[in-house]
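Let me give you the structure first, and then I'll get to my questions.
Only a single protein chain was left out; the remaining protein chains are all shown in position.
A and B are the chain letters, set down in written order, and residue numbers restart from 1 in every chain.
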Amino acid sequence: MRFWLPQATTSAAEVDYLILALLLTSCAILALVFGLILLYMIKYRAGSGIDRGVPGEKTWRMEAAWTVGTLLIFFGLFVWGADLYVRLFQPPSNALKIYVIGKQWMWKIEHQGGQREINALHLPVGRPIQLVMTSEDVIHDFAIPAFRIKHDVLPGRYETLWFEVNEPGIYRLFCTQLCGTGHAEMFGEIVAMSAPGYQNWLDQNGAEETLAKAGETLFMRYGCSGCHGGNGAGGSQSESTVPAPSLTGLYGSPVTLIDGSIITADDLYIRDCIVLPDTRRVAGYPPLMPSFAGQISAEDLLKIIAYIKSLTPEKQL
Amino acid sequence: MPEASLTHEFQYSSARHQAETAISGMWLFLATEVLFFGALFLTWIYSRHWNQAGFDAGARRTDLAIGTINTVILLASSFIFSAGLAFIEAGNTRRLIQCCAIAWLLGIGFLILKFGIEWREDFSKHLFPGPDFAINGPLGGGARIFFVFYFLGTAVHGLHMIGGLVLVGWIILRARRDEFSFRYYTPVCVVGLYWSFVDMVWIVLYPLIYLVGRGP
Partner (left out) sequence: MSEVVIETPGAAASYLANGVTLRSWLLTTDHKRIAVLYFGTITFFFFIGGGAAALLRYNLILPQGMIGSAETYNRLFTLHGVVMVWFFLVPAVPVTLGNFLVPLMLGARDLAFPKLNLLSWYLFVAAGFVVLYALFAGGVDTGWTFYTPLTSAYTNGHVVATAVAIIVAGFSSIATGLNFIVTIHRLRAPGMTWYRMPVFLWSLYATSVILVLATPVLAMTLLLLAFERIFHIGVFDPSLGGDPLLFQHLFWFYSHPAVYIMILPGFGVISEIVPAFSSKRLFGYKFVVWASMAIAVISFLVWGHHMFVAGTSLYSALVFSILSFMVAVPSAIKVFNWIGTMHKGFIRFDAPMLYAIGFIGLFTTGGLTGLFVAALAADVHLTQTYFVVAHFHYVMVGGMVSAYFAGLHFWWPKITGRMYPEMWGRAGAVIIFIGFNLTFFPQFILGYLGMPRRYHSYPPEFEVLNVLSSAGATILAMGYLLPLGYLTWSLFYGERASANPWNATGLEWQTASPPLTDNFVSTPTVTEPPYNYPPPEVVHRHA
């Protein structure tokens, strides 16, 4: 039996303070409401004989007072919650990215070095971790109560959350969006370790190749190099006669679409180009890119994206 | 019902009270219909935003000729029904019946063109978003969604048209039984409002289906 929840991250305590403030405000208001009701139930019961005097006519002063009062308190709570929320979902740029794929009914975790886990996530304490998450089928939700953080995990989109663990330990991971029969079975463990412990774990569970290297193999196997050329140089400079945009330096740079809008090429953009090319048509190129929807698994997509990202020099990112 | 006695239901204070209430009721009902179709149109426009090329590819396969003729038919039908209303306001039951009959026939014409001819043509061209959908390739996904909205929108509109035709038919029957006069024609007003509304829904459907995205 447990009545407390560990505060395992730098922001967990902040969330708890906000919840505590909400609790105290609620208790104060409830005390007022219950207190007055009980008082009136006794003092003004029908047979009590107390002189009620004449009921007051001017009610608007009281109305204005408690309306303004509640508005001010609520506004204060809003600002507090909003500020913390924005910080909870804006990861620092130096965060260590780890990839999460939810599917019925398990969590698949991929570290950048190619290490893979199921229903477990090993990570180092003391540095910001950013999870990039997607689903293979329905909407799930990746929730770690001890970190006071969760976010839905959607098919066809990449969602992100971040945290910095400051207390090594093992913490519960739950799926918190109804996803079918195995919803309650989709739990796991977050294993937070010291930095050397984490490095050890990475080495012991080392994969043969990094995500980017695996992605390069897939890039050729799926025929991407046929139009985008070896090294993703783009059709115009390769042997292919098909006009295809160059992928070198693409990740992180702005792209102009046919409707004139300019967006930054991030993980989701590249994914959409592969799976839903019709929705991401680049200005100046005919609609020749075939859709790979249903042909490339979510994990392979992550690897290909990791490869394409590696085509952008570090300093440009 | 003879003209002399204008009775009203027991909860109303006068015939006029009842008439005005019936008309307000129909306006309120039409407001709910605006939200019903509005949700569809909003979803349509939102989906088009993310699938523009596919939607346009689908739109180009629609039959502009039939669509335009149908629009003219519905506008005429609505206008003629309103003419019928003007006639009964002046006490002319015969003209009311004639106008309603023409409006009714025009409505039937719309249904025949839309479902008997156009839909049949669409199915034979494999435009129904089922397993043998005609448009493939990168634009196929968006085109499919376009045709989802096309079939759903025209089906729901068609159901409303059938309801409207039943109502117009009911007006014709009552008029033939001499139930309307220059003093009492509330049902004609109420049905006229509904019939015009069904027309207005089509006026939004027409550009969404046939015009948007058809350009060069």
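The working rule: contacts are C-beta pairs under 8 Å (C-beta built on N, C-alpha and C of every residue); 3 or more make two chains touch, one makes a residue touch a chain.
These figures come from a predicted structure and were not determined experimentally.
J.: From the list A:154, A:202 or A:258, pick the residue that touches the absent chain.
T.: The one listed residue touching the chain not shown is A:154.
J.: Return the single residue from B:46, B:123 or B:182 that touches the missing chain.
T.: B:46
J.: Can you tell me which of A:178, A:195, A:220 or A:288 touches the chain that was removed from the display?
T.: Candidates A:178, A:195, A:220 or A:288; residue touching the omitted chain: A:178.
J.: Would you write out the residues of chain B that touch the absent chain, in ascending order?
T.: Looking at chain B, the ones touching the missing chain are residues 9-13, 17, 20-21, 24-25, 28-29, 31-33, 35-40, 43, 46-47, 50-51, 54, 129-130, 141-142, 144-145, 148, 152, 156.
J.: Since one chain has been left out of the picture, which residues of chain A touch it in the full complex?
T.: Here the touching residues of chain A are 1-5, 14-15, 18-19, 22, 25-26, 29-30, 33-34, 36-37, 40-41, 44-46, 52-53, 55, 59-60, 62-63, 66-67, 70-71, 74-75, 77-78, 80-86, 88-90, 104, 137-139, 141, 143, 145-146, 148-152, 154-157, 159, 172, 174-185, 187, 276, 278-279, 293-294.
As a working rule, only the chains that are shown with their structure count from here on.
J.: Would you mind pulling out the distance in Å between where the CA atoms of chain A average out and where those of chain B do?
T.: Chain centres of chain A and chain B, defined by C-alpha means, are spaced 46 Å apart.
J.: Which chain B residues qualify as touching chain A in the complex?
T.: 50-54, 137-139, 141-142
J.: In the complex of these two chains, what residues of chain A are touching chain B?
T.: Contact set of chain A toward chain B: 258-259, 276-279, 281, 287-291, 293.
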